[in-house]
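Taking it in order: structure first as structure tokens, then the write-up.
For this depiction, one protein chain was excluded, whereas all remaining protein chains were kept in their positions.
Right, chain A next:
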Amino acid sequence: MCGLCGAFGGSDHWTAGTGAETAGATPTAERRARAATANEVLAFYGLSLGEWAGRFTLRSRTGRMAVVEHFGAIWPEAERLAGQPCDPLDEALITRLEAT
């Protein structure tokens, strides 16, 4: 369950959107695409996200791992695995994203 929003499963969490944004993609392909998007940011913290059986797995470079039920639940786990805050207002992160 998501500590942030309390959602069970991913289908009705707000991060799933309205469904219209991903029309045409299979659920697995859609989750893989989302994981690839998240990895652009998670790489900054030495983490990577993968699609796994309708969920996501979050891994650190040292092999620590967490299962994430839905896209909105990534960040509490990412902070735990990275051992640091994941702040989208961090100037260093923003500068790196602007450069890519």
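Note that in this section contacts are C-beta pairs under 8 Å (C-beta built on N, C-alpha and C of every residue); 3 or more make two chains touch, one makes a residue touch a chain; residues count from 1.
The criterion applied here is as follows: contacts and distances are computed from a predicted model.
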{"item": "Candidate names \"Na(+)/H(+) antiporter subunit C\", \"Cobalamin synthesis protein P47K\", \"Type I-E CRISPR-associated protein Cse2/CasB\" or \"ABC transporter permease\"; UniProt protein name, chain not shown", "value": "\"Cobalamin synthesis protein P47K\""}
{"item": "Hidden-chain contact residue, picked from the options A:P27, A:G54 or A:P85", "value": "A:P85"}
{"item": "Interface with the undisplayed chain - residues on chain A", "value": "4-8, 12, 14-15, 17-23, 33-34, 37-38, 41, 71-72, 74-76, 79, 85-89, 91, 94, 97-98"}
